[in-house]
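Structure incoming, see below.
All protein chains but one are shown at their positions in the complex.
Let's look at chain A:
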């Protein structure tokens, strides 16, 4: 029986809670997250409004619950885009001869050197600020790290004797990639996806804060932070709640990634 590692458990619980909250928000929130009630503007936390209300009288808890959907949606799509492009690129770079491989990796390095946020802002300027542009931009910015990690894993797999045996049996490169390389880098993909998810959450919040992400009135943790700026001294709780939500989400996905990495560590393989 394997010992459960603490970061995997902690990360799993935090991520689980966020996912559950997002799912719950589809069927129930204390109030309509976009419902404006001027009579309770800037209310302090109470039994009626657990996290208080913002400058328009919207319920903060409801906004955070609905905002978790945006966060997860952006994360899933961004990581999806990054994995769908990055994983095949990494495998390709590992399996092709020197020149094509170098070309892929140097282009990759070029993109890696480019700040993700700048890319997203450029995308926002060209295609208009929306959740979709933010997701795609964050995804594209995460491609290089995927490609790099997967390439190193795929290179290791290509050096194993089971790939040699497959070649000696007459397997062509493409089936080798599908049957041997991909299944053996899935653990790396999982770990990288989890870490990239944390980065995507943070990037989405930053973009919304800057006004290049999710447009109003859809609740987003990043924009809640931005809207709370003017009340930073009078009502700091408006910044604290979404801040905690963002920090928890990032922490959760990072812990999950770390935990998965330990779980898949080849040195611990024998305990399986």
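One rule holds in what follows: a residue touches a chain if its C-beta (ideal position, glycine included) is under 8 Å from a C-beta of that chain, and two chains touch if they have at least 3 such contacts; residues count from 1.
We adopt the following convention: contacts and distances are computed from a predicted model.
J.: Select, from "Nitrous oxidase accessory protein", "Hydrogenase 4 subunit B", "Ferrous iron transport protein A" or "ABC transporter ATP-binding protein", the UniProt-recorded name of the complex's unshown chain.
T.: The missing chain's protein name, per its UniProt entry, is "ABC transporter ATP-binding protein".
J.: Among A:26, A:50 or A:162, which residue is in touch with the absent chain?
T.: With A:26, A:50 or A:162 as choices, the missing chain is touched by A:162.
J.: Decide which residue listed in A:49, A:151 or A:180 touches the omitted chain of the complex.
T.: The single option touching the absent chain is A:180.
J.: Touching the missing chain, which residues of chain A?
T.: Spelled out for chain A, the touching residues are 160-162, 164-172, 175, 179-180, 183-184, 269-270, 272.
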